[in-house]
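Read the structure below first, then the notes.
A single protein chain has been omitted; all remaining protein chains appear in their positions.
Labels run A, B and C following the written order; every chain starts at residue 1.
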Amino acid sequence: MAEHEDWLRTEVGAATPDRITVAGRDLPTEIMGELSLTELAFLLVTRREPSPAERRLVDAVLVSLADHGLTPSALAARLTYTGAPEATQAAIAAGLLGAGSVFLGPAGDTAQFLVEALARHDGVDVSDPAALRPIAEEAVTARRAAGLRVPGLGHPLHRAGDPRVPRLYDIARAEGLLGPHLRLLELVAEVHAEQTGRELPINGAGAGGAAMVEVGVPPGSVRPFVLIARTAGLVAHLAEEAEHPLGVPLWQEVERRSAGGAGAESG
Amino acid sequence: MAEHEDWLRTEVGAATPDRITVAGRDLPTEIMGELSLTELAFLLVTRREPSPAERRLVDAVLVSLADHGLTPSALAARLTYTGAPEATQAAIAAGLLGAGSVFLGPAGDTAQFLVEALARHDGVDVSDPAALRPIAEEAVTARRAAGLRVPGLGHPLHRAGDPRVPRLYDIARAEGLLGPHLRLLELVAEVHAEQTGRELPINGAGAGGAAMVEVGVPPGSVRPFVLIARTAGLVAHLAEEAEHPLGVPLWQEVERRSAGGAGAESG
Amino acid sequence: MAEHEDWLRTEVGAATPDRITVAGRDLPTEIMGELSLTELAFLLVTRREPSPAERRLVDAVLVSLADHGLTPSALAARLTYTGAPEATQAAIAAGLLGAGSVFLGPAGDTAQFLVEALARHDGVDVSDPAALRPIAEEAVTARRAAGLRVPGLGHPLHRAGDPRVPRLYDIARAEGLLGPHLRLLELVAEVHAEQTGRELPINGAGAGGAAMVEVGVPPGSVRPFVLIARTAGLVAHLAEEAEHPLGVPLWQEVERRSAGGAGAESG
Partner (left out) sequence: MAEHEDWLRTEVGAATPDRITVAGRDLPTEIMGELSLTELAFLLVTRREPSPAERRLVDAVLVSLADHGLTPSALAARLTYTGAPEATQAAIAAGLLGAGSVFLGPAGDTAQFLVEALARHDGVDVSDPAALRPIAEEAVTARRAAGLRVPGLGHPLHRAGDPRVPRLYDIARAEGLLGPHLRLLELVAEVHAEQTGRELPINGAGAGGAAMVEVGVPPGSVRPFVLIARTAGLVAHLAEEAEHPLGVPLWQEVERRSAGGAGAESG
């Protein structure tokens, strides 16, 4: 029909009075009761269902990034709830907004970095570890020459190693999914330590990003994809904040201890 | 230890240099590879793992609310991406911010309405359909007397019935989870039609909210919980927007057709 | 021209290749260099320029609500900046998202409450203080009977009186703008104290909301209007956070003192 216009085409979902399709499938009969949320999310961004192995690895990545305690993201969500408890969507959004270059964003940055490094060596047999080593060297060297950090390495808290990382590699190995992206990231960490003399172990976001592109998630979708998981963590923080609030006491303590302005004068 | 302060206690997650716990469990060994994201989200808000039946019903609710086409929420996310493609977390957040009283929020409103209606009849045997009918009557009457809409009924597009609803009831029935909240919502729709003479079928958000409280999700967590699903839909919209953008052409068409200001004068 | 469609009409602004109009005026020649931001904001929502007296009162309201120290709103913005320093728009947005029923939102709630109270007594001579007193009584009584708080009264910190309030009333009086909304709010505080036996002085948000409707800002625009001012405060917090960050040390201290999960075990 002439009125259907290609620039408004979407493959994500559509609704008519009597039908809803998502990812081109009939939502009630082909998705509800058939797919988990993780499977649907995977289907939506890769346009195919994950294998059981892929689903297990993707779920492992998602649960590994869902929560990390009273992080800046969780605190921002809880402090937003303090002011607007009736608008929980705003508190969730506030908690997601800090997923940038410092927190969570590195999952996507690592994904992009690995995909680009491999793309520059298109004909190489990536199943050969000896072939990956020069790719890692070139990628680390180029990054450092440009004055940029190598993404996916180091963590402010888990300095001696991030406990999520060996477990994620174990799961990938057990599922037959320890492919070139995950292996390249290991070599990147090794090369980085050799070049700089400073051990920076792979962090959880980096390993997660590598695993996501390993199973075919486009690198540009990695950052938003892990936000699905972080939303789950934030839901739990808001449930707890409703019962056992820290927003007001935290504010009051910060104000009391703040050295600036009238606080100091009247202290 | 004195320094650990109760007002800063959290049961959601915590991290030390060598350990990360989420929901009181060791994240690498007890959650990664063991639980799906849906299971972890359920565990975090209810403090127990879902049974297989509960997991299937919760996943059915989540996938049913993940996407509904080029909705205001999807458009807001895509238009935000147009201006800030480097900050995908901002586009996701923009897409979630409209989950209020009109869209998606009704899942939580319905959950709250049903829980409160049942709570006012605490000793009643809710497994007896005859006992639920007066609860539905009272709840609908009270709501209408206060000039408020009955939540969970009617949909601007699916006027003759929302195709997600019978499927969700079928899954709940098949899994042995067709409990008092879901049954009360059916009676509410029936009573509402009798009282007003106007059929307003149960909508997908309402049925989803009823199902969530049926399995033990606290009503205040329903609205944020369904945002986990909507985030998945938005990830797909952003992936598509990156490849096949509608933001700029939509803006240009709107401006061209807008009747106001300079547009009209120079048209 | 047929293509210009009324449902896409906007009076806010429009742009063509060679012309930009805002509020129906030519932006370069009739607004730039001619109006302050406050004047333009007022013009946009009331469709007329403020008098000098109105402009002074509106600016007084705006500056009074721009900042209040290290509030939950400022902390949420700064903690968001911690994670995404490259996306300052996200940090500003996070800081605004908590402007709900508890913080800042009460400016709009008070505005709505006063406008509705006066609207129920349409023929009354509101310049007569004796005529306003029963309106205050009725409004407070109705609100309390419905189990709702009276908006605009009380402040968690400024318990004995909010220092912004007498100053705002002084400015309104000096400018000849102490009209029925501001006077009704004083009577509401008086009646509330009489009915409850508890002094709850007018707070800064409440007085600001009353002043905004006094000069003709529609009550529904009061909440978003004061966000213009709060944005200014947040810009300053982000500038300071960039130079002298509190995000990371605050996170680290909260984690260290948190009583939950792994923190407690390894403390």
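The working rule: contacts are C-beta pairs under 8 Å (C-beta built on N, C-alpha and C of every residue); 3 or more make two chains touch, one makes a residue touch a chain.
Everything numeric here is computed off the predicted structure, so don't read it as measured data.
S.K.: Any idea which chains on screen the missing one touches?
M.R.: The chain that is not shown touches these displayed chains: A, B, C.
S.K.: If you put the missing chain back, which residues of subunit C would it touch?
M.R.: Counting only subunit C, the missing chain is touched by 7-20, 22-23, 27-29, 31-33, 35-38, 40-41, 44-45, 55-56, 59-60, 62-64, 66-70, 74, 87-94, 96-100, 104-105, 108, 157-161, 163-164, 166-168, 170-171, 218, 220-221, 223-225, 227-229, 231-240, 242, 244, 246, 249-250.
S.K.: Which subunit B residues would touch the chain omitted from the figure, given the whole complex?
M.R.: 69-73, 75-76, 79-87, 90-91, 93-94, 97-105, 156, 247-248, 250-251, 254-255, 258, 261, 263
S.K.: Using the document's contact rule, name the residues of subunit A that touch the chain not shown here.
M.R.: 1, 3-6, 8-16, 18-21, 24, 84, 86-87, 89-90, 93, 97, 254-267
Basically, only the chains that are shown with their structure count from here on.
S.K.: Quick one: report the Å distance separating subunit A from subunit B, using the average Cα coordinate of each chain.
M.R.: Each chain's C-alpha centroid was found; their separation is 22 Å.
S.K.: Which subunit A residues reach two or more other chains?
M.R.: Within subunit A, residues 69-70, 87, 90-91, 93-94, 97-100, 104-105, 250 contact more than one other chain.
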